[in-house]
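One structure is given below, encoded as structure tokens.
With one protein chain held back, the other chains of the complex are shown just where they sit.
Right after this comes chain A.
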Amino acid sequence: MTSGTAPASRLPALIERTAWLNTGLRVLLAIFGAYGVALQATALLSVTLPLSRIEATMAAIMLGFIVQTLGVIWVIAARTVARAALGIILPAVVLGALLQCLPSGGAA
């Protein structure tokens, strides 16, 4: 996906090829990205799950840790850094948008 010759694609290619950048970015994505997505997921699930409030909160927290773990695995396993980042950023944007749409979302 970074094989293009346009100048814009050189940086991603550089990142993919530079070992320490590749690893470093993945580590950052795994630690902070996966955690952020998990937080968003818990927030969304806690107000949308069709359970009583306390149960929804508990379920959201439990699922949140699963989401985080899956996020970390995705970031490390993805073929390229770009795919790893996409797997974090896309859910983050979608979840963020959904949270904004929630009536109670603004409370945060």
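Criterion: contacts are C-beta pairs under 8 Å (C-beta built on N, C-alpha and C of every residue); 3 or more make two chains touch, one makes a residue touch a chain; residues count from 1.
Convention: contacts and distances are computed from a predicted model.
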Identity of the absent chain, which is to be given by its UniProt protein name, from "Putative ABC transport system permease protein", "PepSY-associated TM helix domain-containing protein", "Spore maturation protein B" or "Gfo/Idh/MocA family oxidoreductase": "PepSY-associated TM helix domain-containing protein"
Chain A residues touching the omitted chain (full complex): 16-19, 22-23, 26, 38-40, 42-47, 51-62, 64-65, 68-69, 72-73, 76-77, 79, 81, 99, 102, 104-105, 107-108
